[in-house]
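One protein chain omitted, others in place.
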Amino acid sequence: MGIYRGGYRTYTGPMLSPQTRFLVVAGLEFRRFFRQKWVRWLALLGCVPVVLFAAIVLVKVLVENMAAGAIPSLELLPKLLSAQLQFMALLAAVAGAGLIAEDRAGNALLLYLARPLSPERYAVGKLIALVGLLALAYLVPAFLYVSLELMVAAGGGAMHAVLRLLATLATTSVHVLVTALMVLALSSLGTRARYVGLSWIGIFYLSEILAAVAGQALDAEWTAMFSLPGLYRKGAELLIEGRSDGALPFLILAFLGIGSALFLRWRVMRLADAAEGQ
Amino acid sequence: MSATLPMPGATIELAAAVKRYGPILALNDLTLSVGGGITGLVGPNGAGKSTIIGLVTGLMPPSSGKVRVLGSDPWTDTALRARIGYCPDGDRAWHGMSGREFVTRLGVLAGLDPADAARNAEDALVRIGLSAALDKPISQYSKGMRQKAKLCQAVLHRPELLVLDEPLNGVDPLSRVEILKTLREMAAQGMAILVSSHVLHELETAIDRVVLIHRGRLLAEGTVEEIRDLLDEHPHAVRLEAQEPRKLASALLALEGVVGVQLLDGKTVDVTTRDPGQFYASLPEVITASGFAVEALWSPDSNLEAVFRYLVKGGGG
Partner (left out) sequence: MMPATARLMARHYVDTVVRTKRSVIVGIVLGLVGLLFVAAGILAPGPKEQLGLYYLFLFSGPAGVVLQFTALFFGAAVAADEVDNGTAIYLLSRPLSRPMTFLGRLAAAWVVLAVLMSALNLLVGLFTGGPGHLHRILLAEIPIVLGCGVYVALFALLATFVRNALAVGAVVSLLWDFPLSSVPLDLHLLTLRYPLVSLVRGVAMDFEDPEYQALWSSGMYRVFDQSPWTSFVVLILVLVVIAGVAARLAAVRPPNLRQT
């Protein structure tokens, strides 16, 4: 029966906890991602590299075991991460660019903020959804691949395996979080998902060109740190490979993430003020 | 059914028109003709009104059947679209443009000379009451102002047929009155107008003919009076307010043609009668003889909305 026919009654059913109410935003967005055809296709395509690399590892193990005595090396992980990074960047552009931009375009911010939901929690809800999606494209394949490699590799011991898994998880988590924060921050600036997505892709790939130009002009390899993909690649070397020259790129990436988070918070508060002032 | 035009020479003719959007059947074998004057296209959400408007304005072809406007197919005949003016629903505009630029640009795109378009745009906007906002960006206009600007662009090139999709949506009451007045003036000058709206009670004061649509099918068409007469085929509701509603209800139940009486609240009696003419004729005698003090009398069924509700529930069409 319609509410208007039942006569006005105060709701007496269970209420969500104020602390976790924002998870509704995350859940809604996550489900919305997979209603979009292109997001589903990209997520599926993103499984191809990990399947391919896993197959290579298994074949390698078979061949090398047959040759007796050889241990497969783990040099494929950087290549896998590089491939998955492309998918993560694409997914962030296709799915994440519109998260706040479309709410702005459709004047939907007020709908969220008229609920008992603070602007920060609104942003965190959106962030969790995007982190979840990007983790599927980046963190999960890396974790599965490393697990497979550790299972088939001879030697190393349990402690080594655990450390390696934790290092992979930590690195990929930071990468996913930083990517999601940067894309959300960009999304809060625009009202058209297409242009926000293009901006993200432009920043991502243009930075590589600029780094190459600087490298050629200055004849230096360290300029790769000026490119976003370079930061991801080099940063992975710190935790996963234990190489210290990955420390600075990792720190720069972390700094970008923190800066994006602060900017996003400031921006969402401003948008909330503007929406309420309408 | 073969797609033979129902009334060749009418302004708008649809013959066995079917329109599908994938698995959704938006128009189901619709045959319809619309002539001059103001015709109201009425139906609930999803009835197919915007689809009909899309076919008539040449925005899409029918999946099957025929559509003719002013004797030609609007989807294929580019020149025909210069004789049609279209005011779409929703908040659509290039918001960075001023009202003057918006109307002028669309006038030029309709084929007017740029100087003429600019001059006529200014005239039209001033006449409709937007003189103070001519050069302000449309993003700063109120809903009513945007609707007026959209109406100006639709009539700037003096079309023979004007099509308006929900022109009264979101518009304040004063602006609604102004818009309806403008439409009546244009119809008086010979323009054929097709207007779709949900604001039935205001629309019926302006329109000459009504087309009722539901679920992609034609329910009824005709003048407002012809449509109202359909009500005589179904029980008519009359409401009275009185100090002694129970006694009044008993007295009214005895009248011939009265099929039911209901007490709605402490004062109101709702009477359902099969013969409203007889009921109204007998009512003064009942009230006088019984001495009841009747404070109010009205019928919720004497309007388009009631007709529509009756027809949609399967009482006609």
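First chain written, first letter: the chains are A and B, and each begins at residue 1.
Everything that follows uses one rule, which is that a contact is a pair of C-beta atoms (placed from the backbone, for glycine too) under 8 Å apart; a residue touches a chain by one contact, two chains touch by 3 or more.
What you see is a predicted model; the values in this text were computed from it and never measured.
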Sole contact to the chain not displayed, among B:35, B:61 or B:257
B:61
Can you work out which residue in B:79, B:132 or B:289 touches the chain that's missing from view?
B:79
In the complete complex, the non-displayed chain touches which residues of subunit A?
36-39, 42, 45, 86, 90, 93-94, 97, 192-195, 197-198, 201-202, 205-206, 209-210, 212-214, 216-219
Since one chain isn't shown, list which residues of subunit B touch it in the complete complex.
54, 57-61, 78-82, 84, 86, 88, 90-94, 96, 105-106, 108-111, 153
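Convention: only the chains that are shown with their structure count from here on.
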In angstrom, rounded to a whole number, how far apart do the mean CA points of subunit A and subunit B lie?
51
